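Note that one protein chain is taken out, while the other chains of the complex remain in position.
Labels for the chains are A and B, by order of writing; each one numbers its residues from 1.
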Amino acid sequence: MATHTWTLTDTTQALDCDTFEISAREIPGTGDRWSVVKQTLHGGLCEGVDTVEINNGRMQLVILPTRGMGVWQARIDDGVLGWRSPVRGPVHPAFVPIFDPSGLGWLEGFDELVVRCGLGSNGAPDFDASGRLSYPLHGRIANRPAWKVDVIIDDSSGTLTVRGVVDESRIHFQKLRLVTAITTSLDSTSFAWHDTVENIGGKAAEMQMLYHINVGEPILTPGSKLVAPVASMAPRDSVAMEGVASWNILGPPEPNSIEQVFFFQLAANNDGQTQVLLMNPRKETGTAVRFNVRELPYFTLWKNQVAKADGYVIGIEPATNFPNPRSFESQQNRVIQLAAGATWSADVEIDWLLDSAKVAQLEGAIQSIQGATQPAIHHKPQAGWSQ
Amino acid sequence: MATHTWTLTDTTQALDCDTFEISAREIPGTGDRWSVVKQTLHGGLCEGVDTVEINNGRMQLVILPTRGMGVWQARIDDGVLGWRSPVRGPVHPAFVPIFDPSGLGWLEGFDELVVRCGLGSNGAPDFDASGRLSYPLHGRIANRPAWKVDVIIDDSSGTLTVRGVVDESRIHFQKLRLVTAITTSLDSTSFAWHDTVENIGGKAAEMQMLYHINVGEPILTPGSKLVAPVASMAPRDSVAMEGVASWNILGPPEPNSIEQVFFFQLAANNDGQTQVLLMNPRKETGTAVRFNVRELPYFTLWKNQVAKADGYVIGIEPATNFPNPRSFESQQNRVIQLAAGATWSADVEIDWLLDSAKVAQLEGAIQSIQGATQPAIHHKPQAGWSQ
Partner (left out) sequence: MATHTWTLTDTTQALDCDTFEISAREIPGTGDRWSVVKQTLHGGLCEGVDTVEINNGRMQLVILPTRGMGVWQARIDDGVLGWRSPVRGPVHPAFVPIFDPSGLGWLEGFDELVVRCGLGSNGAPDFDASGRLSYPLHGRIANRPAWKVDVIIDDSSGTLTVRGVVDESRIHFQKLRLVTAITTSLDSTSFAWHDTVENIGGKAAEMQMLYHINVGEPILTPGSKLVAPVASMAPRDSVAMEGVASWNILGPPEPNSIEQVFFFQLAANNDGQTQVLLMNPRKETGTAVRFNVRELPYFTLWKNQVAKADGYVIGIEPATNFPNPRSFESQQNRVIQLAAGATWSADVEIDWLLDSAKVAQLEGAIQSIQGATQPAIHHKPQAGWSQ
């Protein structure tokens, strides 16, 4: 019983495997169905995107080292956990115009189940007084490739892990390093990641992180419900104001509708742990997202109830802050300060629920976190939360 | 007798052939000289550019899936139809700074015989009130790679076709899909394309298209003439005003001259078909471009009579509009509206004329289209046509 580690990429050692495959038969006693496979995609916008696919025996997880260690999608049998973005990726960063002066070029690479927004900024585009872009939408990290990728198999715990290291460094400015370990257990239908962001520079730095977790069909369908233990909630703007009464229920796709965004602070257990659940109307299937409000104190819900062809999707977004422009979040003291050498870390778990019993159990668990806490539902944008 | 189809690239199927070659011997009865070959270029700015070269037995046509299915050049024996741009490509989009805040980065990738300008915009850079770029020069499509590429051989009609699909999608904004089929017949000296642009999004969208067809030496030489059936014409600006009297005659290369641009509406047959002809001074060789004014009602002539080293070239540009900034064209109602699922389409043919008889025949055909129509030649820029 031991931990087995393979390094797939390490640019400091001039090491990068073209392809890699490890499977159950190579580690006796770990069952006979798992595998981890690295490939490189070719053609169109995908040209040059590396994928590392973990098959834990039941679920396949596609990880994208080329896109900041995002998780493209999870699959079980013929089912996909993810969404159908009007951008068909995964898209290589060379095709994402991240510094389009509008600050919105990031959208051209956006099609993953899990996208990290950060590290220097994570919100809406920010501009200086002359109208010049200072922070592009959702930051840089999703379009930065990992320079180190390891696969770690622990045959005592039965876990399969892909670890990646991604730097976001610019001399004179920030030097931030993300180390993520994405783990799933043999035959499970869940996966989790442990992220550490380190200020590898010699002076104080600032960071933001938001996990943009995107779920579409089939879990998302008219009548699907988001169950969350709410401490307080407010609409982001006048568009979301119109949707406050039904904030937790998904409406049908409406071609000309505009995204609704809701900001929350969530209730949590004594140790800060909390979770939210998206379930389909019949409560047969769903997705739970678990995290700790001490690490990720702000929560955003993105309801994009547009036509299916335009990307009918919900965004479940635990974060260090609200995804407003960086300068506003800074005024509100919602930017993480990291001294030289200091780290920030967080754990997030995604649980894919495939039967009514599990959905019911999760719904109950969230009600229990809600407990006696009376949710403060604001019907208008709140000063300090929205610009 | 049948249609034979090969798929070279389809990213939705994780399919992308490194190389591909099909030739006459593989389809009995189609002669013995044609071939279609896919390769990838390496080195310098060309690194990673895919080419698909059709040899119809007489003419070779180099198509660029990596650059939005542009046509790099045509060749017959030692002759080249195209031009000698000061940019030596074909250039991979990763080296084209399309969102340079000046909006002019597109120029660094510009060296093809046929470049599509579109789909969201096709004209001069457009800026918002703060001076921030909103639409870059000539749009995005020439720097977007095809995600699907097919080769189709029809041995009953004797045609060789390369079909490509290129998306220009940004969530919250446009979702436009170009499907082009570029076709040539065995042993012919012409080729044509049928383009369809579909709004694959769920709400109304807008589009523009301009075919930037660029011809230099040897057809272009001092005294070369553009023959066109003119309904009305106006210079774009004060620089072009100086050249109105000789708008259809090419002057010699002049090192410090500035491009002259003329805007037209062309006369056409009853069914809307029209054509223009560029011929050399002795009328021995030329190029005709055929299209339909119901599909492409506006025509632009770009005379770039600069030094050869700077790109002595003429641009023959049938389009849905004039290549002014997007906001001006919108005010003038020259932007195509596409409902969800709606399509726009156009056919264009380029005919490479290699003897005096064909040149004379084409010149006559254009005079016949002109017929009794008295061309309205404006000597100043026209309100509504120019800003």
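Everything that follows uses one rule, which is that a contact is a pair of C-beta atoms (placed from the backbone, for glycine too) under 8 Å apart; a residue touches a chain by one contact, two chains touch by 3 or more.
Nothing here was measured: the structure is a model prediction, and the numbers come from that model.
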The listed residue (A:169, A:256 or A:368) that touches the chain absent from the view is A:169
Contact with the hidden chain, among B:4, B:33, B:88 or B:294, goes to B:88
Touching the hidden chain, out of A:4, A:132 or A:282, is A:132
Where subunit A meets the left-out chain, the residues are 9-12, 14-16, 18, 48, 93-94, 98-99, 101, 128, 130-134, 144-148, 167, 169-173, 175, 200-203, 340
Touching the unshown chain, subunit B contributes residues 41-47, 85-88, 94-95, 97, 99-102, 104-105, 107-108, 110, 130-133, 253, 255-256, 259, 306-311
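Keep in mind that, in the parts below, only the chains that are shown with their structure count from here on.
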Chain centres from averaged Cα atoms put subunit A and subunit B apart, in whole Å, by 42
